[in-house]
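Here the complex is missing a single protein chain, while all its other protein chains stay put.
Chain nomenclature is as follows: A and B, assigned in order of appearance, with residue numbering initiated at 1 for each chain independently.
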Amino acid sequence: MTMTHAPRAVINQITISNEEFAKFCEFFYRKTGINYHQSKKYYVDRRIIDRMNKTNSENFRDYFTFIRFQGSGEELQFLVNAMTVNETYFFREDYQFEALVKSMLPNLARTRRATKPIKIWSVPCSSGEEPYSIAINILEKWDQADQWDIEIYASDIDSKILAEARAGLFGARSLARVPPALLSRYFVSTGEGSYRICDELRGSIDFSLINIVDPMQTRKYTDIDIIFCRNLLIYFDDIARREAVEMFYETMSPGGYICLGHSESMSRMTSLFVPRKFGDTIVYQKPEE
Amino acid sequence: MTLFLKPRTIATAARILVIDDGITMRLFYRTVLEAAGFVVEEATNGLEGYEKVLARPFDLLIVDINMPKMDGLSMLRAIRRDGATMGVPAVTISTESKDSDTLKAYQAGANYYLVKPVTPETLVEVAHLMAGVPA
């Protein structure tokens, strides 16, 4: 939209008109749930044009036909990767952690006996920022934390990143949003701006190497109360996404919650769960049977 | 789009959520209703519609019936069950014209039932009537 940028979106004479952009956005939204406003046209155009060059597409129409009709859906996945930046850092999307300690956990605590542990699963946990953020938020902000056994499971498909999560060593970029008081309470400085998460927290999280599309590997997860599955399912094709959400449904307790990334919505995937609004965020609840 | 029609002032503009899986259908409703001064948002299926209704209040829902993920009738039932959203007026607009279809829509919580295709005049008239803003 901004005039200063418009000419730079013209690479190799490829341009994308407003109508083509609208058509693309509707399709992309239906497939991924990611919604782009006209003001993002320059950002989107640049990435589409880059993929067009890599696939030798002569014009937008050819490329759109390619992603629309490709049986494997592979090019759409490349495009999703190009459009999304997957960063992880402590307290990312922390309005969901607010909802966790202010709404989800208190709701669960009201309707069950304290003899049963509360189980939380972070998937994919990547280098560990998410499960540790969950643990810190619970300890800091849920006043009933002492009265419950809380089990935090964390899994990822990538063994290298999982080793990093277990090691719990983080740099300045990961820690930018951690207030100094929490830094000194839960981390130990290792010098040069790096910190290691304290042993108590490290020992409180059950890390596992898991491929969630393999039913054998997910069978150890039962009666899960809260799942954090952020920015993963957008990378799955239709059938894998269907199987993944159904697997989640089966691992969860009735009344349990599932949290997705901020640009994701269950409304593109399944009606198995009921949307619930907590503060500024929507999470999804498994209905009681 | 609204140049030749005087839009309602922002302060009184009623907010309408259009829930339909048809691209051209949503654009048609939006164009007609915005020209009549309404503020329009869109949802592409019933579940997305339900999420939007939970997120912020609307003065009127325009609801298709046959939609993927969650159909319009299931969406209306969910909205009518939820204390926070139960009062919002809703018109269903569907291709089905049998008496039994109409009855099912009213039972699910529709306040009015129209059969596709609707004319712009009917749409605006019903919107004025149902959104609680005088024409």
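Note that a residue touches a chain if its C-beta (ideal position, glycine included) is under 8 Å from a C-beta of that chain, and two chains touch if they have at least 3 such contacts.
One rule holds for everything that comes next: contacts and distances are computed from a predicted model.
The listed choices are "HEAT repeat-containing protein", "Ger(X)C family spore germination protein", "ABC transporter permease" or "Na(+)-translocating NADH-quinone reductase subunit A"; the UniProt protein name belonging to the chain that is not shown reads "HEAT repeat-containing protein".
Touching the omitted chain from subunit A are residues 17, 19-20, 22-23, 26-27, 60-61, 65, 68-71, 73, 149, 151, 203-204, 206, 214-216, 219-223, 238-239, 242-243, 246, 249-250, 270-272, 289. Mapped onto subunit B, the footprint of the missing chain covers residues 22-25, 27-28, 31, 65-71, 73-74, 95-96, 100, 104, 116-120.
Here is the rule we use: only the chains that are shown with their structure count from here on.
Contacts from subunit B toward subunit A in the complex involve residues 23, 43-48, 50-51, 54-55, 69-70, 74, 78, 84. Residue ranges on subunit A touching subunit B, taken from their complex, read 26, 29-30, 265-271, 274-277, 282.
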